[in-house]
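Here the complex is missing a single protein chain, while all its other protein chains stay put.
On to chain A.
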Amino acid sequence: MAPGGPASPSSLVPWAAAVLLVVGAERAPALPEICIQCPGSVRNLSEVALYCKQTPALMLQARCCLNQKGIILGLDLQNCSLKDPGPNFPQAHTAVIIDLQANPLKDDLANIFHGFTQLQTLILPQDVSCPGGINAWDTVTFYINNQTCHGQRNLCNSTGDQEMCPENGSCVPDGPGLLQCVCADGFHGYKCMRQGSFSLLMFFGILGSTTLSISILLWGTQRRKAKAS
(Lines give C-alpha, C1' and ligand atoms only; values in the text may rest on other atoms or scores of the structure.)
Protein backbone atom coordinates (compact mmCIF):
# COMPACT_ATOMS: atom_id res chain seq x y z
CA MET A 1 0.00 0.00 0.00
CA ALA A 2 1.15 3.50 -0.76
CA PRO A 3 1.51 5.57 2.36
CA GLY A 4 0.03 9.02 2.53
CA GLY A 5 -3.56 7.92 2.14
CA PRO A 6 -6.55 10.18 2.33
CA ALA A 7 -6.25 10.70 6.08
CA SER A 8 -6.04 14.41 6.85
CA PRO A 9 -5.04 15.90 10.21
CA SER A 10 -8.48 17.31 10.80
CA SER A 11 -9.85 13.78 10.99
CA LEU A 12 -7.53 13.17 13.93
CA VAL A 13 -9.50 15.53 16.09
CA PRO A 14 -12.60 13.38 16.69
CA TRP A 15 -10.25 10.47 17.21
CA ALA A 16 -8.39 12.43 19.86
CA ALA A 17 -11.67 13.48 21.40
CA ALA A 18 -12.83 9.88 21.51
CA VAL A 19 -9.61 8.83 23.22
CA LEU A 20 -10.04 11.62 25.73
CA LEU A 21 -13.55 10.45 26.43
CA VAL A 22 -12.54 6.82 26.85
CA VAL A 23 -9.71 7.77 29.15
CA GLY A 24 -11.91 10.14 31.08
CA ALA A 25 -14.92 7.87 31.29
CA GLU A 26 -13.81 6.34 34.56
CA ARG A 27 -13.04 9.64 36.22
CA ALA A 28 -14.40 13.09 35.71
CA PRO A 29 -15.38 13.61 32.05
CA ALA A 30 -12.56 15.41 30.20
CA LEU A 31 -13.94 18.13 28.00
CA PRO A 32 -12.21 19.52 24.91
CA GLU A 33 -10.32 22.71 25.85
CA ILE A 34 -12.53 24.84 23.65
CA CYS A 35 -15.50 24.06 25.92
CA ILE A 36 -13.78 25.41 29.02
CA GLN A 37 -11.97 28.26 27.34
CA CYS A 38 -14.63 30.66 28.49
CA PRO A 39 -15.94 30.70 32.04
CA GLY A 40 -19.44 29.62 32.93
CA SER A 41 -21.84 27.44 30.97
CA VAL A 42 -24.30 27.75 28.13
CA ARG A 43 -27.01 30.23 28.96
CA ASN A 44 -30.43 28.79 29.38
CA LEU A 45 -32.20 30.58 26.58
CA SER A 46 -29.41 30.79 24.06
CA GLU A 47 -29.75 29.22 20.63
CA VAL A 48 -27.22 26.54 21.49
CA ALA A 49 -29.19 25.55 24.60
CA LEU A 50 -32.41 25.42 22.61
CA TYR A 51 -30.78 23.26 19.95
CA CYS A 52 -29.31 20.95 22.55
CA LYS A 53 -32.60 20.39 24.32
CA GLN A 54 -34.43 19.44 21.13
CA THR A 55 -32.64 16.11 21.09
CA PRO A 56 -32.72 14.14 24.32
CA ALA A 57 -29.44 12.34 23.70
CA LEU A 58 -27.43 15.55 23.71
CA MET A 59 -26.05 17.09 26.86
CA LEU A 60 -24.73 20.51 27.80
CA GLN A 61 -21.33 20.69 29.43
CA ALA A 62 -19.55 23.96 30.13
CA ARG A 63 -19.81 25.92 26.86
CA CYS A 64 -20.48 22.91 24.65
CA CYS A 65 -23.32 20.74 23.56
CA LEU A 66 -21.98 17.22 23.20
CA ASN A 67 -23.47 13.98 21.97
CA GLN A 68 -22.95 10.69 23.78
CA LYS A 69 -19.64 10.08 22.04
CA GLY A 70 -18.36 13.42 23.31
CA ILE A 71 -18.39 15.05 19.88
CA ILE A 72 -19.12 18.77 19.92
CA LEU A 73 -22.37 19.62 18.17
CA GLY A 74 -22.93 23.04 19.64
CA LEU A 75 -20.59 25.73 20.95
CA ASP A 76 -21.61 28.85 22.77
CA LEU A 77 -18.78 31.37 23.22
CA GLN A 78 -20.93 34.44 23.55
CA ASN A 79 -19.88 37.29 25.77
CA CYS A 80 -16.35 36.02 26.31
CA SER A 81 -14.26 39.05 25.24
CA LEU A 82 -12.75 37.11 22.34
CA LYS A 83 -10.79 39.01 19.68
CA ASP A 84 -10.39 35.74 17.81
CA PRO A 85 -11.66 32.27 18.65
CA GLY A 86 -8.21 31.00 19.63
CA PRO A 87 -6.06 28.01 18.71
CA ASN A 88 -8.47 25.44 20.13
CA PHE A 89 -11.30 26.52 17.89
CA PRO A 90 -10.73 23.75 15.25
CA GLN A 91 -11.74 21.24 17.96
CA ALA A 92 -15.30 22.38 17.33
CA HIS A 93 -15.23 21.59 13.60
CA THR A 94 -18.05 19.09 14.06
CA ALA A 95 -20.40 21.72 15.46
CA VAL A 96 -23.80 22.26 13.89
CA ILE A 97 -24.41 25.51 15.76
CA ILE A 98 -21.93 28.09 17.03
CA ASP A 99 -22.67 31.29 18.91
CA LEU A 100 -20.00 34.00 18.92
CA GLN A 101 -22.12 37.04 19.63
CA ALA A 102 -21.15 39.75 22.08
CA ASN A 103 -17.43 39.37 21.37
CA PRO A 104 -15.13 42.09 19.99
CA LEU A 105 -14.21 39.89 17.00
CA LYS A 106 -12.15 41.15 14.12
CA ASP A 107 -13.97 41.08 10.84
CA ASP A 108 -11.86 38.39 9.24
CA LEU A 109 -13.25 35.01 10.04
CA ALA A 110 -12.93 33.38 6.60
CA ASN A 111 -9.98 31.15 7.38
CA ILE A 112 -10.79 29.99 10.88
CA PHE A 113 -13.75 27.96 9.65
CA HIS A 114 -11.67 25.46 7.65
CA GLY A 115 -13.25 22.06 8.03
CA PHE A 116 -16.49 23.28 9.64
CA THR A 117 -18.57 21.40 7.14
CA GLN A 118 -21.46 20.55 9.50
CA LEU A 119 -22.08 24.11 10.58
CA GLN A 120 -25.68 25.17 9.89
CA THR A 121 -26.21 28.10 12.25
CA LEU A 122 -23.61 30.72 13.13
CA ILE A 123 -24.48 33.62 15.36
CA LEU A 124 -22.09 36.56 15.10
CA PRO A 125 -21.78 40.09 16.45
CA GLN A 126 -23.57 42.51 14.17
CA ASP A 127 -20.46 44.18 12.83
CA VAL A 128 -18.90 40.91 11.68
CA SER A 129 -20.03 39.57 8.32
CA CYS A 130 -20.75 35.91 7.69
CA PRO A 131 -17.62 33.93 6.70
CA GLY A 132 -17.51 33.25 2.99
CA GLY A 133 -19.91 36.11 2.27
CA ILE A 134 -23.63 36.12 1.68
CA ASN A 135 -23.35 33.58 -1.17
CA ALA A 136 -22.05 30.92 1.17
CA TRP A 137 -25.26 30.86 3.22
CA ASP A 138 -28.91 30.22 2.52
CA THR A 139 -30.14 33.05 4.71
CA VAL A 140 -28.42 35.83 6.63
CA THR A 141 -30.68 37.47 9.21
CA PHE A 142 -29.88 40.70 11.04
CA TYR A 143 -31.15 41.26 14.58
CA ILE A 144 -30.65 44.14 17.00
CA ASN A 145 -27.49 42.85 18.64
CA ASN A 146 -26.43 39.98 16.43
CA GLN A 147 -26.72 38.42 13.02
CA THR A 148 -27.39 34.83 12.11
CA CYS A 149 -25.85 32.99 9.18
CA HIS A 150 -28.04 30.02 8.43
CA GLY A 151 -27.78 27.03 6.12
CA GLN A 152 -24.32 26.45 4.65
CA ARG A 153 -24.29 26.15 0.90
CA ASN A 154 -22.16 23.74 -1.11
CA LEU A 155 -20.36 25.96 -3.60
CA CYS A 156 -18.74 23.08 -5.52
CA ASN A 157 -21.47 22.86 -8.13
CA SER A 158 -22.46 26.51 -8.15
CA THR A 159 -19.49 28.09 -9.88
CA GLY A 160 -20.15 26.19 -13.13
CA ASP A 161 -16.46 25.50 -13.52
CA GLN A 162 -16.09 21.84 -14.37
CA GLU A 163 -12.34 21.68 -13.76
CA MET A 164 -12.10 23.15 -10.30
CA CYS A 165 -9.63 20.51 -9.19
CA PRO A 166 -6.55 18.93 -10.76
CA GLU A 167 -6.82 15.59 -12.53
CA ASN A 168 -8.51 12.89 -10.42
CA GLY A 169 -9.37 15.44 -7.75
CA SER A 170 -12.84 16.14 -6.55
CA CYS A 171 -14.24 19.26 -4.97
CA VAL A 172 -15.74 18.99 -1.48
CA PRO A 173 -16.97 21.71 0.88
CA ASP A 174 -14.46 22.75 3.51
CA GLY A 175 -16.54 25.05 5.68
CA PRO A 176 -18.56 28.16 4.88
CA GLY A 177 -17.48 29.56 1.51
CA LEU A 178 -14.50 27.24 1.47
CA LEU A 179 -13.74 24.40 -0.88
CA GLN A 180 -10.98 21.88 -1.11
CA CYS A 181 -9.80 19.25 -3.52
CA VAL A 182 -9.58 15.70 -2.29
CA CYS A 183 -9.12 12.53 -4.30
CA ALA A 184 -12.09 11.49 -6.39
CA ASP A 185 -13.74 8.15 -5.65
CA GLY A 186 -11.32 5.27 -6.08
CA PHE A 187 -8.19 7.41 -6.32
CA HIS A 188 -5.55 7.78 -3.64
CA GLY A 189 -1.93 8.65 -3.07
CA TYR A 190 0.11 11.70 -4.02
CA LYS A 191 -1.79 13.84 -6.53
CA CYS A 192 -4.43 11.11 -6.52
CA MET A 193 -2.53 9.30 -9.27
CA ARG A 194 -3.13 5.84 -7.89
CA GLN A 195 -6.17 3.70 -8.35
CA GLY A 196 -6.87 0.39 -6.72
CA SER A 197 -4.20 -1.63 -5.00
CA PHE A 198 -1.70 -3.99 -6.52
CA SER A 199 -1.90 -7.57 -5.34
CA LEU A 200 1.73 -8.27 -4.46
CA LEU A 201 0.93 -11.71 -3.09
CA MET A 202 -0.80 -12.88 -6.25
CA PHE A 203 1.83 -11.37 -8.55
CA PHE A 204 4.78 -12.91 -6.74
CA GLY A 205 2.89 -16.16 -6.30
CA ILE A 206 2.28 -16.53 -10.02
CA LEU A 207 5.72 -15.26 -11.01
CA GLY A 208 7.50 -17.45 -8.44
CA SER A 209 5.72 -20.65 -9.39
CA THR A 210 6.16 -19.97 -13.12
CA THR A 211 9.86 -19.30 -12.64
CA LEU A 212 10.26 -22.43 -10.55
CA SER A 213 8.52 -24.69 -13.06
CA ILE A 214 10.32 -23.26 -16.10
CA SER A 215 13.64 -23.51 -14.29
CA ILE A 216 13.04 -27.14 -13.38
CA LEU A 217 11.85 -27.95 -16.90
CA LEU A 218 14.85 -26.31 -18.54
CA TRP A 219 17.30 -27.79 -16.06
CA GLY A 220 15.90 -31.22 -16.82
CA THR A 221 15.88 -30.83 -20.58
CA GLN A 222 18.92 -28.63 -21.12
CA ARG A 223 21.51 -28.38 -18.43
CA ARG A 224 21.27 -31.74 -16.69
CA LYS A 225 23.76 -33.33 -19.07
CA ALA A 226 25.99 -30.25 -19.23
CA LYS A 227 29.58 -30.67 -18.21
CA ALA A 228 30.61 -28.57 -15.28
CA SER A 229 32.84 -25.85 -16.62
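In this text, contacts are C-beta pairs under 8 Å (C-beta built on N, C-alpha and C of every residue); 3 or more make two chains touch, one makes a residue touch a chain; residues count from 1.
The rule we apply is simple: contacts and distances are computed from a predicted model.
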item: The complex's invisible chain, by UniProt name, from "Sugar phosphate exchanger 3", "Ubiquinone biosynthesis monooxygenase COQ6, mitochondrial", "C-3 sterol dehydrogenase/C-4 decarboxylase-like protein" or "Large ribosomal subunit protein uL29m"; value: "Sugar phosphate exchanger 3"
item: Chain not shown, touching residues in chain A; value: 2-4, 6, 8, 114, 164-166, 169, 171, 174, 178-183, 189-198, 203-204, 207-208, 210-211, 214-219, 221-223, 225-227, 229
